[in-house]
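I have a structure here, written as structure tokens, and I will follow up with some questions on it.
The complex appears here without one of its protein chains, the remainder shown in place.
== chain A ==
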Amino acid sequence: MLRNRFGKVVAGAAAGAMLLAAAACGGGDTTEGAPSAAPGTDAPAASKVKVGLAYDIGGRGDQSFNDSAAAGLDKAVAELGVEINELEAGNGEAESAKEERLRLLASGGFNPVIAVGFAYSQSVAKVAAEFPDTKFAIVDDEANKLPNVSNLVFAEEQGSFLVGAAAALKSTKGDIGFVGGVEVPLIKKFQAGFEAGAKAVKPDIKIQAKYLTQPPDFSGFGDPAKGKTAAEGMFDAGADVVYQAAGGSGAGVFEAAKAAGGMAIGVDSDQAKTADPTVADVIITSMLKKVDVAVFDFIKSYTTNSVVAGSKVYDLKAGGVDYSTTGGKVDDIKAQLDEYKAKISSGEITVPKE
């Protein structure tokens, strides 16, 4: 659990006034890295950009939602040469802790600041109003609109429709499952799309659905053991394909699929690549929610001074959601899936959101 990225850290953190103060008092360890982090006057524009990013529960390393955002951030570091700092939400923290996290980034000179997850909705609204000169982006929320906030939202139900269709096409037993992390409106969108997609293929298909936890308990997004138990129950009850929209808990779903000899569908990232290699072969496809693209695009637009405030919808048509083909397990049904894809993009099929 303990992350040790001290080397990278010194550079990033020394930028914040806090650490400079601490270094002055504490001496020794940090001063070594401080000079290199001092803002250079003749550096190219992009290298001066300091991106602050706040993750949702689970943070970098959840192999799913947050990792997708992290991938976008890493790409921005590699291609745009920006400096970054990442903070992470804790389970059961106060609303004010989220707010403070964003404020620390904004007041530490980070601009733009990206909040990953709708849980930051209120916090972004408050902090963005306090820092009108800082550009903010929030993923998964368009409830609060401000002139310096970009709302990056996704059509999760459309991508879920495709993997729902894939599940129905791949299932030999006519029995599939959906494991949701926490029973919240956002995850219900995944379920609605998944069920609609499956039923479009096979109207009488049996769909089992289970949520790991209910609000205000958000541990369902970070508890593989819960995911494993739920998926085991579904495989035992006759399912042969299970789709998980459960963040970090999804790793348990894959384990259960491996043990039961079943199939699993990943979410957010291309999980056949990001999941533990020992279970990666059970993942037939993943519903790609390209948070990485959204994050990278936003940072890029900042570096070119072309940030657009307000909602930006990443749907199927815009390539914001999709299904993955890593491993070649859905190659045989690709034609059918692409047909659905075309129909959704053209508006011929409207996918329900709940």
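As a working rule, contacts are C-beta pairs under 8 Å (C-beta built on N, C-alpha and C of every residue); 3 or more make two chains touch, one makes a residue touch a chain; residues count from 1.
Everything that follows uses one rule, which is that contacts and distances are computed from a predicted model.
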item	value
Chain not displayed: protein name in its UniProt record ("TonB-dependent receptor", "ABC transporter permease", "ABC-2 type transport system ATP-binding protein" or "NADH-quinone oxidoreductase subunit N")	"ABC transporter permease"
Hidden partner chain, touching residue among A:E79, A:D217, A:D276 or A:E339	A:D217
Residue among A:D74, A:E142, A:D175 or A:D281 touching the omitted chain	A:E142
Touch criterion as defined above, residue of A:G58, A:G72 or A:G108 at the omitted chain	A:G108
Candidate in contact with the missing chain, chosen from A:F65, A:F118 or A:Y340	A:F118
Touch residues of chain A, complete complex, unshown partner	1-6, 8-9, 12-13, 16, 18-19, 21-23, 25-30, 85, 87-88, 90-98, 100-101, 104-105, 108, 118-119, 121-122, 140-144, 183-186, 213-218
